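Only one protein chain is missing from this complex, and each of the others stays in its spot.
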Amino acid sequence: MTPQNGGIINGAKTKLAVNIGGIAMKNPVATASGTFGFGSEYAPYIDLNLLGALVVKGITLQPRAGNPTPRLVETTAGVLNSIGLQNPGVERFVGELLPGLAGYDLPVIVNIAGDTIQDYGQLAARLDRAPGVAGLEVNISCPNVKKGGMQFGSDPDMAAEVTRVVKAGTGKPVIVKLSPNVTSIVAIAEQVARAGADALSMINTLLGLAIDLKTRRPVLGNGLGGLSGPAVKPVAVRAVWQVYREVKLPIIGMGGIITAADAIEFILAGATAVALGTANFVNPRATMDVLAGIKRYMIENEVQDINELVGAAHR
Amino acid sequence: MTPQNGGIINGAKTKLAVNIGGIAMKNPVATASGTFGFGSEYAPYIDLNLLGALVVKGITLQPRAGNPTPRLVETTAGVLNSIGLQNPGVERFVGELLPGLAGYDLPVIVNIAGDTIQDYGQLAARLDRAPGVAGLEVNISCPNVKKGGMQFGSDPDMAAEVTRVVKAGTGKPVIVKLSPNVTSIVAIAEQVARAGADALSMINTLLGLAIDLKTRRPVLGNGLGGLSGPAVKPVAVRAVWQVYREVKLPIIGMGGIITAADAIEFILAGATAVALGTANFVNPRATMDVLAGIKRYMIENEVQDINELVGAAHR
Amino acid sequence: MLITDAVVINQEEIIPGFFRMTMSAGEVAKNARPGQFLHVRCADALDPLLRRPVSIHAVDREKGEVALFYRVAGRGTALLAAREKGDRINILGPLGRGFTRPESSGKVSVAAGGIGIAPLYFLLQELSLINTYANVFLGAATKKQLFFSSEIEALGHSVFPATDDGTAGYHGTVVELFTQNLSDTVYGCGPAGMLKSLCRILEQYKIRGEVSLEERMGCGVGACLSCACKTVSAGENYRYSRVCVEGPVFPAGEVVWA
Partner (left out) sequence: MLITDAVVINQEEIIPGFFRMTMSAGEVAKNARPGQFLHVRCADALDPLLRRPVSIHAVDREKGEVALFYRVAGRGTALLAAREKGDRINILGPLGRGFTRPESSGKVSVAAGGIGIAPLYFLLQELSLINTYANVFLGAATKKQLFFSSEIEALGHSVFPATDDGTAGYHGTVVELFTQNLSDTVYGCGPAGMLKSLCRILEQYKIRGEVSLEERMGCGVGACLSCACKTVSAGENYRYSRVCVEGPVFPAGEVVWA
């Protein structure tokens, strides 16, 4: 472990480096797809080099205009969104956006989504050739698109099939992002693991709805949306806890993390790394504050290596 | 409609009476099982006669001691509980608690839970003979018990089987209470409807977990718990919305209702009545405040009959 | 058993992190009995959501005032501490079963660990009204957390301090100190560990006692069964009692300790 991998505060050495299915992260704090754009949007507020990993907005084969507005509405301690995977498509992503990230010293993970299983294969193959991609996060859990999305993540066999196709298309680490909108997230995780996934990330948003009392219609232009933020944290921690017990893959935990205490809760439940989504909207420096807080907790509790904490609540 | 069934404010007559699968409610505001005890606990704070219906704590065949403590922990805008169906058993309920409710002019709905399908049948038969029971709410969605509970609510066939057994055991209206912890709540609802349910109630709690950073163990004595409160409202409204579209049974909507606006959101989504759970903890008069707010909304928006609003967001 | 919008009369930080707040709430003052608590709405918004149980610490029936004594333990109590004179606070109560009166004869003691003095101070107020004076064993981690000694003495009671670090009074636990000064009746409140060892002593010496327990609460009125604690009555296997209605004060012998 090199010195950059850790931090020395008050003379104590805390090892923060983690490995997510072959992706070396200097610390366990990543950004959640779709909430952090392509990184540069937040560069005025934080030093991106200090992040454990950057997970970019979901990318599809073809450009997408996204869903009608409104696309976002606040609920109690949460946010419902239906962005609808607006993105420039994989070609423009590789040509225009990826090069801008080359200057940073951090793993870039590309979140991919498809309408069909073939889409996923093509995306994997295209990104396998792209320089500067540390790994893929396979979004089989987006509640905001008509075709594909959550559908793939709700059926263990389809989830496995998508995983196999992506693995066949790339030599890079493959993280499969799971949906909480299922009867058994463990059953999905098991199939995805068997199909060759290198890691799991969870949770994507919970399917939700808000209705406007004035118009008497759904608030969001698209009707249903995905719920994120502190409201969903107990559900997310539970999902990580359940999957950690049964599946031996590293987990990126997310869903409602605002503070370091939240992040540590996920790690104790079994997450090797964490990602912050909605928190960035509340506080653009949230990732840095969480990182600092994790270090402080480790020092105060004499934890030398963050990996000691992973899944500690099961022991 | 008798005068008591409505309310006259500012000269406007608002019809509030609804019918839930044969249970006549003078207004659409009920209490959620497990949060309102057996009614008398709240009698010092509100006039129980003004409630649309009283749904009592879950009852099992045999008395239950419940789960180890702590049984409740607050999360952001929500509550995780794992009471574990502590209750005196159906015999003592019928003998000691039910008679105390006879003096009130409101339908008493008994929430029942079993370890086995046979349990449900026996509970239904026992309560069919009990005076003062307006209907049964079949809890196939409790996340806090080892056997039965949510398991029955996660499998469409088992859910249907429980429904059939209860219907066979009683002539009283049968409301089946659905779990949100499933891939398709519509699939469960459809099977339950086909099996003869008279109404549906939704949602029970979301399966969740909180971990204590000091002990590094789950906070609740039982580990996992059920999440309720404002945090879950978007998920609950979505569930009501989805089921209303596909299943032609009246719905009692619940999950995070605190204000009249919340209640109206459920009604617009398709609920014929609503129930308040966690809100009672925050404000013992919450049911009355919600009822008053619904009336106000109806008057302001010139809605003569609450039934006009049911499912209006779909039109 | 009321829902009241009480008005803050005074908010005082006794030592850092420990506050005494006086509120105007005439009906509550009139009806409250020692050992009862209020279920306090700390936030106006929905986060934190639940009320927080806080013991009734002192009562001035003439002025119609009620005082709380509390430690800032987390977000709810921090919000409480931020309330200022004139602010309104929604309270539910008085709730729960309080302490019972001591037998007319016999020596009475009170054993308080740290913030545990909160409900016991009200008891001491009431005892001195019936001319019953107690030995008050005040335990704390350190001297400055020995709260209200002079006020308690002003009520006519005798104070026996004990500190873990020996900075004042007996160097040791409040239960040890009590064991050296047994009485016929004892009222205890404090951390679970302290109450557990107190109950053991009471059992050993067959002393009548009552202890005030804490458990996480939902409703505060007996409806949700969140606040369960294990208790036994004669000949019974254990059962779960509700701290909010069967308690928070229990006969020492009925509590089943983990």
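As written, the chains take the letters A, B and C, and residue 1 is the first residue of each chain.
Definition applied: a contact is a pair of C-beta atoms (placed from the backbone, for glycine too) under 8 Å apart; a residue touches a chain by one contact, two chains touch by 3 or more.
A quick note: this is a predicted structure, and the numbers were derived from the prediction, not measured.
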* Structure fact -> Contact partners of the omitted chain among those displayed are A, B, C
* To do: May I ask which residue of A:Q86, A:Q122, A:S184 or A:N307 touches the chain that does not appear here?
  => A:Q86
* To do: Out of A:P143, A:P230 or A:G253, point to the residue that touches the absent chain in the complete complex.
  => A:P230
* Among A:T14, A:T76 or A:T163, which one is in touch with the chain left out? -> A:T76
* Structure fact -> Missing-chain contacts on chain A, rising order, are 34-37, 41-42, 44-45, 57, 65-66, 69-74, 76-79, 81, 83, 86, 229-230, 258, 278, 280-285
* To do: Touching the hidden chain in the full complex, which residues of chain C are there? Just list them.
  => 43, 45-48, 75
* **For chain B, the residues touching the chain missing from this view** => 76-77, 230
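Rule of thumb we're sticking to: only the chains that are shown with their structure count from here on.
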* Asked: Within the chain touch network, how many edges lie on the shortest path between chain A and chain B?
  -> 1
* Structure fact -> Min distance from chain CA centroid to global CA centroid: chain B
* To do: Pick out whichever of the two, A-C or B-C, is joined by more C-beta pairs in contact.
  => B-C
* Structure fact -> For the pair chain B and chain C, the C-alpha centroid-to-centroid distance in angstrom is 36
* Asked: Roughly how far is chain A from chain C, going centre to centre by Cα mean, in whole Å?
  -> 47
* Structure fact -> Residue ranges of chain B touching at least 2 other chains are 76-78, 230
* **Per-residue multi-chain contacts in chain C, two or more chains** => 46-47
